[in-house]
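For this view, one protein chain was removed and the others were kept in their places.
Note that the chains take the letters A, B and C in the order they are written out, and that residue 1 is the start of every chain.
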Amino acid sequence: MIWGTREARKINGAVSKTDFELLFGSRLEYLDLVQNVSENIGRMLGLDDDSQYWMSLSVRESVTNAILHGNKQDGDKKVNVLFSFLEDRLVIRVQDEGNGFEQESLPDPLDPENLLKPSGRGIFYVRSFMDDVSYRALPEGGWEVRMEKRLNHQQQGDSDDH
Amino acid sequence: MIWGTREARKINGAVSKTDFELLFGSRLEYLDLVQNVSENIGRMLGLDDDSQYWMSLSVRESVTNAILHGNKQDGDKKVNVLFSFLEDRLVIRVQDEGNGFEQESLPDPLDPENLLKPSGRGIFYVRSFMDDVSYRALPEGGWEVRMEKRLNHQQQGDSDDH
Amino acid sequence: MTIDMRKVKDVTVLDIHGKITIGEGSAEIRNTVRDLLQAGQKKILLNLGDVSYVDSSGIGELVSSYTTVTNQGGQLKLLNLTKKLRELLAITKLLTVFESYDDEAEAVASY
Partner (left out) sequence: MTIDMRKVKDVTVLDIHGKITIGEGSAEIRNTVRDLLQAGQKKILLNLGDVSYVDSSGIGELVSSYTTVTNQGGQLKLLNLTKKLRELLAITKLLTVFESYDDEAEAVASY
């Protein structure tokens, strides 16, 4: 691919500008597709294979939560995934139509009493793999998870020639 | 993948309902991504490899036209690709912010005098590979290409088990 | 996801293929394990070498299979962790919970 991080630097604009956006009904069947788009976006921006993998896993986990917890699998409620390609980082926002959660009240999956719980690790993984993660209630209603992944410009050129 | 044409039949709704939607600035750099999403959607719906290929090539050609002719590569103008998963067919609509064209005035690329022209084959390919193609000016402004691909339910089961 | 079952000495090996994710029938492992326990098979080895993808729900699936087996006095161990799965287990401090092997004969001998 000719287009690598060099071009990604040119793509730009304000922090809030969305470059590529997905909008879909709350169906778990779309998870593979969303993960795949995320991987391809990572590749397009020159992320190395591992970073692509963990970034798209983080998107997948966040979209899973949006579908299950935010929209409660109501197929008529939408999930919106917004990608912003900034000079030095990829910003991804996952929005659902639910009421969100209180960050402070989330149990810590590493706490010995939670270690063997069958759930409660998704957000922890996202926070581990992404460079910055924050949450907010949207002014127009709904909930947003915002994640950042720094782009590693040292790798510029690696993905330029095939 | 567990999800194949069997599930695709269940996904449904009115003809105009959009199930999966892409929205992005008018940049040719996104063509690979859009094509890839289309291929994955084709796979998810149980299209065979060849049909996936020609369907996603048709989407790619239509998005190329939306970017080049509709939005004249103005990065601030958006292209919208809307996928509707119907019981028996996939409907894809590609929308841009331009004024469209008159179908009757399009030169026929098979006409001997056009055979060696360097351009003018995109729409012809789309019409060849898709089952139904139509165009319209959008009431809110902009232009839409609407394409249908029939789903081949005989192949049900082929893609169910991996 | 598909599961193949085979017996090596007195150990039941479950060869898991495909994805262990929320959309992909992730309760299947748990159910298979429960059936084995009911049939009195308490030495269970999950071969994960052909697993292409695991999400947090899949990790939860492995954990709940583990606790179910342990609670009934059995042993559930893991075989052929991929690099990515190992990392997912490591950062949630589960790598030390599970006994895991890269060699099947060694795994079978460990019960």
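To be clear about the criterion, a residue touches a chain if its C-beta (ideal position, glycine included) is under 8 Å from a C-beta of that chain, and two chains touch if they have at least 3 such contacts.
These figures come from a predicted structure and were not determined experimentally.
The missing chain lies against chain B, touching residues 28-29, 31-32, 53, 57, 60-61, 64, 68, 109-110, 115-122, 124-125, 128.
As a convention for this text, only the chains that are shown with their structure count from here on.
Comparing chain C-alpha centroids with the centroid of the full set of protein C-alpha atoms picks out A as the closest.
Measuring from the averaged C-alpha position of chain B to that of chain C gives a distance of 42 Å. A straight line joining the Cα centres of chain A and chain C is 28 Å long. In chain A, the residues that touch at least two other chains are 29, 32. Contacts with at least two other chains are made by residues 23 of chain C.
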